[in-house]
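Here the complex is missing a single protein chain, while all its other protein chains stay put.
Then we have subunit A:
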Amino acid sequence: MNRRTLLALAAGALVAAATQAPLSASADALATIETNKVIRIAVPQDFPPFGSVGSDMQPKGYDVDMAKLIAEKLGVKLELVPVTSANRIPYLQTNKVDLVISSLGKNPEREKVIDFSTAYAPFFNGVFGPADVTVKDAAGLAGKTVGVTRGAVEDLELTKIAPADVTIKRYEDNNGTISAFLSGQVDLVATGNVVAAAILERNPPKRPEIKFLIKNSPCFIGLNKNEPALLAKVDAIIAAAKKDGALDAIAQKWLGAKLPADL
């Protein structure tokens, strides 16, 4: 073998390695996970109650518990990878993680580049109020006073759908909206389920319960395209967790309410 053939061989091997590597890595992610006995899951660490860092410096939250549940059901070790909302999809695409459990919403742009499991967490905004106020839809708000954070999505949506005789009080920030609700300055609030959960966490005298949805955008687990085996497995785990109450327990713990019936 002369030097030229050696070089050509080396170059060929390099090219082969370069083109083969991602393919082989993503050939069957589920098999790789089961061989390595470890699953790498991207979770948020700056988005409570879905993911944050506790006082013991350990990640905690809805997404973290979901990741633990999946690793446990797969019988493998869990490796949590903290991500931000901007880099969570690139981490998946560059194969740094196997799954993204990071309060990920579904939209057509994302569906072009990654696959989604079934929904695992509720994420919506709507009108909340105490149990003794009966309101079922926007028309039922007539004559009531609703607090909302000025300029938020729910402010814009509520302004569109509310009947003319609803008094909408617009506060500067979520804190003002929460205070107005707790002090009885408004009958109801339009806000996100995460904000409502934050109110519930403080164990208030008035408990905000969902009256009707304004906009629903639940969270899904993200995974790479062409992974039918992993997708089927994740979906099966979610379905089982919904059935045996494991997911209800996580929702109760972090969002202060059971899963909505339609999830």
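Everything that follows uses one rule, which is that contacts are C-beta pairs under 8 Å (C-beta built on N, C-alpha and C of every residue); 3 or more make two chains touch, one makes a residue touch a chain; residues count from 1.
Rule of thumb we're sticking to: contacts and distances are computed from a predicted model.
Trainee: Which one, "Succinate dehydrogenase", "Amino acid ABC transporter permease", "Helix-turn-helix transcriptional regulator" or "Nodulation protein E", is the UniProt name for the chain you do not see?
Mentor: Of the names offered in "Succinate dehydrogenase", "Amino acid ABC transporter permease", "Helix-turn-helix transcriptional regulator" or "Nodulation protein E", the one UniProt assigns to the missing chain is "Amino acid ABC transporter permease".
Trainee: Given that one chain is not shown, which residue among A:K169, A:R207, A:K242 or A:K258 touches it?
Mentor: Here the residue in touch with the unshown chain is A:K169.
Trainee: From the list A:S52, A:T118 or A:Q185, which touches the chain that is not on show?
Mentor: A:Q185
Trainee: With the missing chain put back, one of A:P90, A:G105 or A:G151 would touch it. Which one?
Mentor: A:G151
Trainee: Pick out the residues on subunit A that sit against the missing chain.
Mentor: Those residues of subunit A that touch the unshown chain are 147, 150-151, 169-172, 176, 179-180, 183-185.
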